[in-house]
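Left out: one protein chain. Kept in place: all the others.
Take a look at chain A:
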Amino acid sequence: MATPYGIKFAVHLITSHFGNLVANVCENLLRKGPLTLQQLIRFTELTPLQIKNSLLILIQHNCVQPFSSEQIGAGGNEVKVTQYLVLFDNILHRLRFPKFLEIVSEELDKNCGEILEGLLQHGRLTLEQIYERARDNAVQDAVRESFQKLLNSRFVERCPAPEPFVEPSTIKSSNKRGAKSAKLDEVSETEEQRVLAAAASLDTLRFSILTPSGTEFDEDKKDGDSSSSMGVGEKRKHGAADSDDAFGSNENEVILWRANFEEFTRYLRHKACIENVRARLDVGAATVLKAMLDATRSAEKKVKTENSVSLSMDTIFEEVMKSEAGRSLTLDRVRASLVQLGCSSSGTDDTYSIDLKQIIELAQKEEVESIVLRRYGRDAYRMFRLLSKAGLLQETDKIADMTFVEKKEAPKILGKLWKDEYLHMEVEYFNLLIKFTLSSNMAICDVVDKPRLTLSGMSDLVLMDQNKEIVNKFVVDRNTTFYLWKVNKPILWQHVLDEMYHAALNLSLRVIHELDQKKELLTIPPEKRTGPLEKEFKRLKNAKFFLESSLMKLDDALMLFRHF
């Protein structure tokens, strides 16, 4: 689930796109988990109408998925209630719209790009609305063709069910969850998956323009029903009819379409893998990997798939030959590239599959190590790499020896990394193994069946009881006390991701600040901007560009840690 700064960043995105009211509702859902309308009224202190409208916007833009389940009501009877589940990832995807548009323009064509642009702008549209948007620019047939192309490449999908029913037993924890209870994260993760799975349309329907009856939906709608078809500006009401307990349970099945974020994520994941291989190995290996991934993209079951779909040598070679870069590769070169990629033929059937998870993990490691190098220096970098490779607890002096760092300096560097939560530390005091966790700059820990222990400074240990009375004080003696360190990957990765959200938020806030500072400058018409004003205007433009392109680049790293 989202980390603290992940939530702040998501709320920031929603605030800047839809304003404070919607952001308020969204923040409550992000912090408290799925809520009913009544609960939202209580938590947000907004009027029911304000909340309903906010929810409609969030649903329209695919940031909230309603679902219904049965709960025990006041009279002890089971009642059906509607809850609203916020989709954190879909909020973040809003940041990536320019990337999605670029993909479609590159892979397909301009017309497809325009259709996608409409879908991204409005969240969900009917086919009719899509045609309507394009009316001035192109003939309907061309639009239909482009839309079909988008569907075929799975960049567009049918919207999920407006309000699926989810078995109550599976969503027990929903209302108890608070932002603080990290332990429940896993539960909520699966809960989110369950709701999404219940809402998802069948794969056959998801990418099909035909209705179950076999007719194209817009044909039915075209005549007679035109009075009910709304303009694009009124799109919200389409996806979610305004009924009392459920939005969007419109009986007249309106088929809505939206951008398929999953496919874009998959595309970007593949691209990241290919680019990583190109930088780490060579162009040949990257070409082979690209050919294999392009050929099997639609066969992948989920985004975070660990291994690429198996292909035979013949198929791989055939696919490689399809690209210009691939035509210069011989069969031997392709074989050598496959070895470089760490995959040898599996079993007797001569098929090959590539470990994508490993490529992603390497890329993540590179990113974290790069932070350590630039923030803490080369000695820290070496120490961090040693610990990350070892994967188990190592003693200070041993680390110093292996990394050629002065034994006196080593504890200082390791301590700094620990304070910033890049390392995990344990102290062995005689036979006590003491585990440390950080809590607002104080190290707190439990020794089994012993009073709580706090660490003050790096030079002595203070043993305190529950009332924070000092029980004992030990001067750290090198002969009896050993500091042990290790990289705790899952925790660290989460921490790095949170720092990235924090950095992304800072970049966005700085853009706003820069523009705010020079508000007057922006109101001056271009012909009057001369001399120093012109210079200042250029600086502002550069700063904005610099910050925004950094945010896009940082978002690649965000995706690497969150979605890949």
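Keep in mind that, in the parts below, a residue touches a chain if its C-beta (ideal position, glycine included) is under 8 Å from a C-beta of that chain, and two chains touch if they have at least 3 such contacts; residues count from 1.
Please note the rule applied: contacts and distances are computed from a predicted model.
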Chain left out of the displayed complex - its UniProt protein name, from "Eukaryotic translation initiation factor 3 subunit F", "Pyruvate dehydrogenase E1 component subunit beta", "DNA-directed RNA polymerase III subunit RPC6" or "Ras-related protein Rab-17": "DNA-directed RNA polymerase III subunit RPC6"
Which of A:Glu70, A:Glu318, A:Glu361 or A:Asp420 contacts the chain that the document leaves out: A:Asp420
Listed residues A:Arg194, A:Arg280 or A:Lys518, member touching the removed chain: A:Arg280
Residue touching the undisplayed chain, where the options are A:Lys271, A:Lys304 or A:Arg385: A:Arg385
Residue, one of A:Ala161, A:Ile524 or A:Leu554, that touches the chain absent here: A:Leu554
Touching residues on chain A - with respect to the absent chain: 8, 279-282, 366-371, 373-375, 378, 381-382, 385-386, 397, 401-408, 420, 478, 496, 499-500, 502-503, 505-507, 509-510, 513-514, 539, 542-543, 546-547, 550, 553-554, 556-557
